[in-house]
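Structure record follows, encoded as structure tokens.
Removed: one protein chain of the complex. Kept in place: all other protein chains.
Per-chain residue numbering starts at 1, and chain names A and B are given in the order in which the chains are listed.
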Amino acid sequence: MSKERLSEDQASPGSPADAPGQAEVTSANGSGRGGRAGGGRSGRRTLTEGQRSERRLALLLCAPAALVMIAVTGWPIIYSIWLSLQRYDLRFPADQEFVGLANYVEVLTSSYWWTSFGVTLLITVVSVAIELVLGMALALIMHRTIVGRGLVRTSALVPYGIVTVVAAFSWRYAWTPDTGYLANLFAPGSAPLTDQASALAIITLAEVWKTTPFMALLLMAGLALVPDDLLKAASMDGAGPWQRFIKVMVPVMKPAILVALLFRTLDAFRIFDNIYVLTSGAQDTSSVSILANTNLIQALNLGIGSTMSVLIFLSVALIAFVFVKLFGTAAPGSDTEGRR
Amino acid sequence: MAAFGGTDTRARKLRWSLLNTLVVVYALVPVLWIMSLSFKTPATLNDGNFIPREWTLENYRSILSTTEFLRALVNSIGIALIATAIAVVLGTMAAYAIARLQFPGKRLLVGVSLLIAMFPQISLVSPLFEIERTLGLFDTWPGLILPYITFSLPLAIYTLSAFFREIPWELEKAAKMDGATPGQAFLKVIAPLAAPGVFTTAILVFIFCWNDFLFALTLTSTERSRTVPVALSFFTGDSQFQDPTGSISAAAVVITVPIIVAVLFFQRRIVAGLTSGAVKG
Partner (left out) sequence: MGRPAMRARPGRAAAAMGVALLAIPLAACGADQQGITVNLYYAPEDGLETVVENCNQQAAGRYRIVYNKLPRGADDQRLQMVRRLAAEDRDMDVLGLDLMWTQEFAGAEWIREWTGEYRAEAEEGTLEGPLESARYEDRLYAAPKNTNVQLLWYRTDLVDEPPETWDEMMETAQELKDAGDPHTILITGAQYEGLVVHYNSITASAGGHMLSEDGLRAEFDDGAVRALEVLRDFATSGLAHPGLTNAMEDDARLAFQTGNAAFQINWPFVYAAMQAETPELAGNVGWAPYPGVEPGSPSRSTIGGYNLAVSTYSEHPDEAFDAALCLRNAENQKFSAINSGVPPTIESVYDEPEMLDAYPMKDAILESVRNAANRPSTPAYQNVSTVLSHTLSPPSAIDPERTAEELRVSVQKALESKGVLP
């Protein structure tokens, strides 16, 4: 968190147009921060009428969303955790028994699990990194282009809109030797999907193609916040396009970038559809989700499968934690919230 | 619009056109490949040619002549629209509270919603199936709408509250000074300002619902509520082992059209919203 503060302090001096930002802070102090200082620790009972109605309104506004989410997922999540502590194969219900953490030991000592884990990490890191670069370029183009904006924006979003399974089939056909145009073009006589390295590259390509627009959309929201006069001012000070991008745009966009990265990383770590269609996890290309599917859904081993689900969940939670704590991704409701 | 480069408009336009072409090619080539497959005859389907050598509309005729596909299309559109509407409304309310108001349990709410966004959906499917069967929600529209709302809410709340934090809240304060209640201030002043964020979120949520395969496969069993991505997996080839590639491609093209229409439609709003945002800066 201190890091986040520091970086903002660094960003502030050179940027004259931090003015609106400052104004926001002041206004936030007016109602939000100030309210907490007054009504905080020292005395809950001393809430003013305004604060009390604010709380009431807040709870009213949040209640429906919270209720729906808990109603639908509460039980399934608890059930999964409970299952992970059982030996429970759906086909042998008589053998069901409580085994404590034995399933966790089994999974964590399995080489299959760690292979999948490595593959998943690799795909996640590589695809998110590429997506960030391409997504930023795409966002800039969508936001700044002076010709054919509607066309560009619409077509750029098409990959994201297309059904993943169908897109994955399109890639699969395209890369199949003899019958696909890409295979014939780039790798005549060989079958790129049958070798681990090239199969992983194709999976990553399919994933990047599909989700870059999502990244771009989230980044575009941040881009819209970059004040034009700030860019003009930087331009007059003699900053080139690259400097303007790094010194002016990136700092302002930082929250949007981190949110986009967070969501894509969480999502990429659970990659399933593309692998399922392209290789079904053959040649050691299975991700942790594919492995969980094999054990939970196909083998009906609810114990082992649920253990994997919980482990995936923990990994993803760890990623989120790292993002929020180390990089200072603004989690709504955290201390940094509303302060940008 | 101030932008990069000098004042030579023609050169800039040219450069942009070039970049745009690149984007369009990148985005559309795989889609055009599916389109091309959908127009191919069975004999030329897998000749590897990017452009069909023989054209046919047979694939479209065959999917549009069955109730199987049309009914699924209706289900898909209905379910996705309803789920999007509800998720955006609920998400907007919660995001407003999170971005603007101080209240106990805020962190908990954000934490829980992130938790939900992160849990592997595969492991939720079986318990959900059992619950819905008990409640009689299995194979109904609400049976799909509820999970869709749930799983799009975290994203909706997150993106919306990010938008909301950037809104000039002085205006709200001003409205309150003029005697508006917090509720009125929300509806009259803030909501219109938040529109671009809301529309962006709506697109994301709609696409999520539109594309879902896992829930739709597990929580439906008849044409009553089966959606298109799942209906695709019910298409028959000429025999057990033959993939109905032609019909699947045609159906894929048909279901991509609504997305393009939606993006076209919302895209204008986003542009409008973004420009007004720029004015603020």
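We adopt the following convention: a residue touches a chain if its C-beta (ideal position, glycine included) is under 8 Å from a C-beta of that chain, and two chains touch if they have at least 3 such contacts.
Computed from a predicted structure; not experimentally measured.
Of the candidate positions A:Gln51, A:Ser286 or A:Ser306, contact with the unshown chain belongs to A:Ser286.
Not every partner is drawn; the one left out touches subunit B at residues 42-43, 45-47, 66-68, 71, 126, 129-130, 133-134, 136, 139, 217-218, 221-224, 230, 233-244.
Contact between subunit A and the unshown chain involves residues 89-93, 95, 106-107, 110, 112-113, 176-179, 189-191, 193-194, 279-283, 286, 291, 294-295, 297-301, 304.
As a working rule, only the chains that are shown with their structure count from here on.
Centroid to centroid, with C-alpha atoms defining each point, subunit A and subunit B lie 16 Å apart. Within the complex, the subunit A residues that touch subunit B are 17, 20, 23-24, 27-28, 30-32, 35-36, 39, 51, 53-55, 57-59, 61-62, 64-66, 68-73, 75-77, 79-80, 138, 141-167, 169-171, 173-174, 178-181, 183-184, 209, 213-214, 217-218, 220-221, 224-232, 235, 241, 255-256, 259, 263, 266, 270, 272-273, 289, 292-293, 296-297, 302, 305-306, 309, 312-313, 316-317, 320, 330-334, 337-338, 340.
Those residues of subunit B lying in contact with subunit A across their complex are 1-5, 12-13, 16-17, 19-20, 23-24, 26-28, 30-31, 33-34, 37, 46-50, 90-91, 93-107, 109-110, 112-128, 131, 146-147, 149-150, 153-155, 157-159, 161-163, 165-166, 168-170, 173, 182-183, 196-197, 200, 203-204, 207, 210-211, 213, 228-229, 232, 245, 248-249, 252, 255-256, 259-260, 262-264, 267-268, 270-271, 274, 277-278, 280-281.
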